[in-house]
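Please find one structure pasted underneath; my questions will follow.
For this depiction, one protein chain was excluded, whereas all remaining protein chains were kept in their positions.
Chains: A, B and C, in written order; residue numbering restarts at 1 for each.
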Amino acid sequence: MKTRDSVKVAIIGASGYSGEELVRLLLSHPNTELTAITSRQYAGQTLAQVFPKFAHHPRAKGLRFSEPNSEVLAKHAQVVFLALPHGVAAEFAMPLLQHGALVIDLSADFRLKSAETYKEFYAHDHPAPELLGKSVYGLPEIHRSEIKGASLIASPGCYPTSVLVPAIPLVRDRLVKPESIIANSLSGVSGAGRKAELDYLFVECNESVRPYGIPKHRHLSEIEQELSLAAGHTVQIQFSPHLIPVNRGIISTLYLAPEKHFSTAAEMADLNERIAASYRKAYGNEPFVRILEGKPLPDTKNVNGTNVVEIAWRLDARTGRLIVMSALDNLVKGASGQAVQSMNVLCGFPETAGLI
Amino acid sequence: MKTRDSVKVAIIGASGYSGEELVRLLLSHPNTELTAITSRQYAGQTLAQVFPKFAHHPRAKGLRFSEPNSEVLAKHAQVVFLALPHGVAAEFAMPLLQHGALVIDLSADFRLKSAETYKEFYAHDHPAPELLGKSVYGLPEIHRSEIKGASLIASPGCYPTSVLVPAIPLVRDRLVKPESIIANSLSGVSGAGRKAELDYLFVECNESVRPYGIPKHRHLSEIEQELSLAAGHTVQIQFSPHLIPVNRGIISTLYLAPEKHFSTAAEMADLNERIAASYRKAYGNEPFVRILEGKPLPDTKNVNGTNVVEIAWRLDARTGRLIVMSALDNLVKGASGQAVQSMNVLCGFPETAGLI
Amino acid sequence: MKTRDSVKVAIIGASGYSGEELVRLLLSHPNTELTAITSRQYAGQTLAQVFPKFAHHPRAKGLRFSEPNSEVLAKHAQVVFLALPHGVAAEFAMPLLQHGALVIDLSADFRLKSAETYKEFYAHDHPAPELLGKSVYGLPEIHRSEIKGASLIASPGCYPTSVLVPAIPLVRDRLVKPESIIANSLSGVSGAGRKAELDYLFVECNESVRPYGIPKHRHLSEIEQELSLAAGHTVQIQFSPHLIPVNRGIISTLYLAPEKHFSTAAEMADLNERIAASYRKAYGNEPFVRILEGKPLPDTKNVNGTNVVEIAWRLDARTGRLIVMSALDNLVKGASGQAVQSMNVLCGFPETAGLI
Partner (left out) sequence: MKTRDSVKVAIIGASGYSGEELVRLLLSHPNTELTAITSRQYAGQTLAQVFPKFAHHPRAKGLRFSEPNSEVLAKHAQVVFLALPHGVAAEFAMPLLQHGALVIDLSADFRLKSAETYKEFYAHDHPAPELLGKSVYGLPEIHRSEIKGASLIASPGCYPTSVLVPAIPLVRDRLVKPESIIANSLSGVSGAGRKAELDYLFVECNESVRPYGIPKHRHLSEIEQELSLAAGHTVQIQFSPHLIPVNRGIISTLYLAPEKHFSTAAEMADLNERIAASYRKAYGNEPFVRILEGKPLPDTKNVNGTNVVEIAWRLDARTGRLIVMSALDNLVKGASGQAVQSMNVLCGFPETAGLI
């Protein structure tokens, strides 16, 4: 897409948590005009009625939820965000693309390159396998150049972002054995979406912590796809999600075996420097990756509401393992902020526009 | 100690979270009479003044905090619980034992057999190394017979209990490689004690999740000691604690490499059955260990307020790993309930007395 | 009912929050045998499957949810608890009573004496108006003698208990003007029941505080009925509930105009003493009412998990008002504990049996 000053944007499925966060970001974005928001449930109501918190925003005036209609939306928006459940998003992508819109999909529908893997992990056939080759995995820190020319961006999931950003440089630089990776992840409840289910009631989540989806959570498929790309061969890893009682935030703690054994202090210092160098090379100029050196460790409260991923690591001389920890806001860098970042790349806006 | 109907008990350091929980349990225990509670800070005040929630308990009448005095306490109590910070507990143990009291220490002071390991992990010399050989590690599921004849019981920490109970049977039965163990643990904030520190303020913990103490938390020392005992050789493992915004509860997620590789469905079923058998043998008759078979996974809300450890496991055919998860209440099975359980064993009371 | 050692009890609707709390209390009660629990949703499943936290209770073995059948239940239980939504409970009461069971209803169905008031507040005709004259409002501190001979007990709501216990003595003793009462109440989310509704999702409640049901919440009707009884004439008051992000607990802050104006220090001291005397007379021997004198104010964390109501008051010399504050656990004294307390009274058990 050629660079311009401003684009018209629309959100299909603007009443879930990711959709709501997109509304927040796009209302304040200096280069976007939010022209349409859709929701089957709230069609006809104004944004202020459904989300009173946006009522005072000067750019919110007149925004009203409509029924989703690809043809109409494509006329009024150059970029359309899909913030829909997986399986539903695919239905909208094809007609939107045909009508010339650029599509940024926050669901899992176009993240996997293989329709077979999709079926293995999502338990049904992919609804639009012909688009899988067309989509770009929208992790700007890894796929920035491909995003620039894309028409269909599959924005990564929250868990995958929290694992891939810290892991890919180390895998790419052959510092760790990819198949050794164990990712233990903790997520806030908004990650489950705005769904009226008993499991996500306040009383069921407050004062509760629990693993789930072990050992084969759906997000594992896209994590492995991207790690395999970085490794140059097929990689299978361990991934264990847990639900914790916060609204937002993910902590992923990764356990990795370094390629090279270290035992002396000198070997440890050397490996430590190589890890630091790997991160500096990968992210030294990235506006949204914060490598913590020194004592601090990641904390979700330092990233919530921002598009930043925090990363820290520790080598353990006793066990020979490397531990890498990351923190991000599952609704921003893990969903809507990342989608906006991809839009910035795609449209030639400053990459931090609307995000800092 | 010979069996009797009832014992007089005292608590030194009854105003912290473990002490408060001990008060709760001992007030309702059918075989104990709580004769003394001490606290330097609250000496002179009644239990009802310091903890209004106990005011209505009929056995709470007249209980008043006093300054700790080992000689006096040993006169009025056969069993004395120490719920003090590590380092402080050791000062009281010696005189109490000399005066004939049985001592159950909830601190870390007598958990390690090696004064050298103590110094390595606690950064100062052990204050009473001559007692280390005398103390028994008070995990009844593992050391019940030794507890029976002990005079000094070192009650295990909350994290160690959550790791050792699920890990020891598998290590003992040679089903897993001990040195492969990675324990990723999540703890509620009461685990940090009732300390006026900025890090544990509501606003600093709520909507925050964070790793800490990585890679060498103090509790690692007792975990490794007990795993080494079970393995028959020295074992070093990975242990990573995280702070999560709940009052109570620990989830430990363990990653283990099975001794025997499995790849076919039959091998996996066989290993699965051997794990189940190992747990059944170890805990089939244990009143406080709940092995979850079928779909459910551990959840802190199912154990909070109880002395139960929940355990579940999954084999991952893709990675060849075993994942074991446990849940417990850090103030009950992780501290005060476990201490009461040890007292029950020690005094010949029904092991579940006052705990169900 | 004539005194006996033990009764068989059943719970209809044992899978909601009140039902679950009843299970907890009745499993540990020394004078009850829990013979049946019903739930349409979970019929056929064991208690341990639906609520893993009860699995270790020795008296839980073999308890399985069944479909509710009044005739069968009345055969196997002398006392039947109804923990059902309002409107549904009434359907079960009649046949249970006909089959000779004693019924303790935790819903609002039999709390009002007037079918007309019921219709005004619940917006439909009462399903069994002929039973309204038979039921006893099960607030033991106020209606103990009537409870003793009752066959149908309407156990009070959580908000009403938090308002009536502190207000009735002052109204009865003519210390305050009843119509001046303003009750500002705060409730934990379990008060809304275990219902899969968006409003009660974790993310919608956490970091949220909100008034609702203003100015005419349904519970107002029973509050006014009981205050009118105490005053000897019809009373209308102000009642404003708010939802706060805790699992359990109610704080009610009452604003009242004293009957007698006070302005001098002596008048204030005199009124203060008369209030203290009123509470001592009413509750001096009550096992579950804790009058806080001195500095402490009520705090939900001091009553959660217990059947206690905490009460404190302050006179304001500047405004001439009396402020009374109460705290209780909405699931215990506000629901299931209170129902068990009524059962104890009804069956001639010690009133605190199973509750301390």
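By our rule, contacts are C-beta pairs under 8 Å (C-beta built on N, C-alpha and C of every residue); 3 or more make two chains touch, one makes a residue touch a chain.
For clarity, every value in this text was computed on a predicted model and none was experimentally measured.
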item	value
Visible contact partners (per top-of-document touch definition) of the missing chain	A, B, C
Candidate in contact with the missing chain, chosen from C:135, C:225, C:278 or C:304	C:304
Residue among C:139, C:251 or C:355 touching the omitted chain	C:251
Touch with the omitted chain, as defined above, among A:21, A:109 or A:207	A:207
For chain A, residues in touch with the removed chain	51-53, 55-58, 207, 287-288, 290, 292, 296, 299, 301-303, 305-306, 308, 310, 352, 356
Touch residues of chain C, complete complex, unshown partner	179, 182, 184, 186, 188, 204, 206-212, 214-216, 236-238, 240, 242, 244-249, 251, 253, 255, 297-301, 304, 314-316, 318-319, 321, 323, 325, 327
Footprint left on chain B by the chain that the document does not show	17, 189-190, 194-198, 200-207, 245-247
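Just so it is clear, only the chains that are shown with their structure count from here on.
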item	value
From chain C, the most remote chain by mean C-alpha position	A
Computed distance of Cα centres, chain C from chain A, in Å	47
Distance from chain C to chain B - Cα centre to Cα centre, in angstrom	37
Distance between the centres, which are taken as Cα means, of chain B and chain A, whole angstrom	39
Chain B residues counted as touching two or more neighbouring chains	207, 299, 301
